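Only a single protein chain was left out; the remaining protein chains are all shown in position.
A and B label the chains in the order they appear, each numbered from 1.
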Amino acid sequence: MKQISFKLDTFEGPLDLLLHLIQKNKVSLYDIPISEITEQYMEYLEQMNFFDIEISSEFLVIAANLLYIKSKTLLPKHDEEQEEEDPRLELAQRLILYKRFKKAAAYLSEREAIASHTFYKPREYIEPILIDESLSFVTLDHLHDAIADVAERLSFRRPLSAKKFREMAGRESVSVFSKVKAVLSKLKILKKIKFLDIFKNMKSRDEVVASFLAVLELIKVNRIAVEDNNGVVEISYLNKKRGRKDLEHKKN
Amino acid sequence: MNIKRIESVIEAVLFASGDAISIDKLSEIVEVDKATLQSVVKRLTDKYDYEQRGIKIIQVGDKYQMATRGEYAKYVQKIVQPRKRNPLSKATIEVLAIVAYKQPVTRSTIENIRGVNSDNSVNRLLELGLIEEKGKLDAPGRPALFGTTDEFLRSFAVSSLSELPSIDEFVIEEPIDTESEGSQQIIDL
Partner (left out) sequence: MNIKRIESVIEAVLFASGDAISIDKLSEIVEVDKATLQSVVKRLTDKYDYEQRGIKIIQVGDKYQMATRGEYAKYVQKIVQPRKRNPLSKATIEVLAIVAYKQPVTRSTIENIRGVNSDNSVNRLLELGLIEEKGKLDAPGRPALFGTTDEFLRSFAVSSLSELPSIDEFVIEEPIDTESEGSQQIIDL
């Protein structure tokens, strides 16, 4: 057998290498001279090894496969009667299939070259059709109803008489001061509470109003901080020192 | 290169470019002199026009461009999603009603009557041409006075404002500051 020298081409994989060897030896895929091809295949792997090229496991798997086929062909046949399958069959089938796809790939490359001669254009600017529903379903009656609503709301907002106002606002059944103390003492213990929890178990509207005003007052004097934690409003206690520190930071 | 082929090359180049191309540039690309180019473009343009083709060639100054024939715009528009203007919101209808019944009004009067800032609604109505500026109020800042337009009358199919359904007169007390005075007192603890 003549020595085959490689330029150590890189192959797409072990099957690619095998196809290369078969072509180089001008032998038939349907009748692979298994010992020659195996020898050359192993020689290639050795060279890869020599040049310190990492041999992927796939190359080794095929190498083992080749050696196995080779051993099978060398073994004497036990029974001449029994027709045994050619041990090369499976490998040959794989190589043929792979070669078909290589040809299909070459065909696609040609198509790609042809396609690259075709050009497209970008889309034109197209003014979209305007479907204006602004005034659909709006009638004069709607306008009339709207103005009537406005008039009605305004009538509620007429100025209160001074006497009536004193009756409503003058009397403070729950003092804001008491609620300031309540909120602070709660915070001193818990550090942080949900805003809505302040109003838990309250019995009267006056109490709710006083508590709310207390919270506003505490925010104003920088004793508490309010933060929105994903939609849950929380209130936390700012002790005086920290409050002052924050202010200084802001100044700087 | 024969005329037919020059014609095809021009067609391909104008198509792919999308933009307008100057006569000089086109003559350079197609590799024919300007006079020939212009006569072939003319031929192609006439052919498109005569056959009422979907595309046409327009001349913009010393440039040529391929475009769709205006006649088919109705179909072309269907390629893109139509833009939709949603029905007026309740708030905007309210503002329109206030302008219609109380005109001429300023933005701040509208705001006072409704108790909330109404600029978005006012702007939308201006954009739709249902209201317009009718002058300035003789007051500090000279705020604009708004009133309804003819488009408003057309849209509601009335011939004049006197046809608006009548309402009981109501007084607009502005500004309404009673509550703010009261609250002020409470907040200042």
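What we mean here is this: a residue touches a chain if its C-beta (ideal position, glycine included) is under 8 Å from a C-beta of that chain, and two chains touch if they have at least 3 such contacts.
Fair warning: this is a prediction, and the values are worked out from it, not measured in the lab.
Which of B:Ala12, B:Val60 or B:Val116 touches the hidden chain is settled by the complete complex: it is B:Ala12. Annotation: of A:Arg94, A:Lys194 or A:Arg223, A:Arg94 touches the absent chain (contact as defined above).
Touch with the hidden chain on the side of subunit B covers residues 4-5, 7-18, 21, 25, 29-31, 51-55, 66, 68-69, 72, 75-76, 78-79. Remark: the residues of subunit A touching the chain excluded from display are 12-16, 26-31, 56, 58, 62, 86, 89, 92-94, 96-105, 107-109, 111-112, 114-124, 126.
Rule of thumb we're sticking to: only the chains that are shown with their structure count from here on.
Measuring from the averaged C-alpha position of subunit A to that of subunit B gives a distance of 39 Å.
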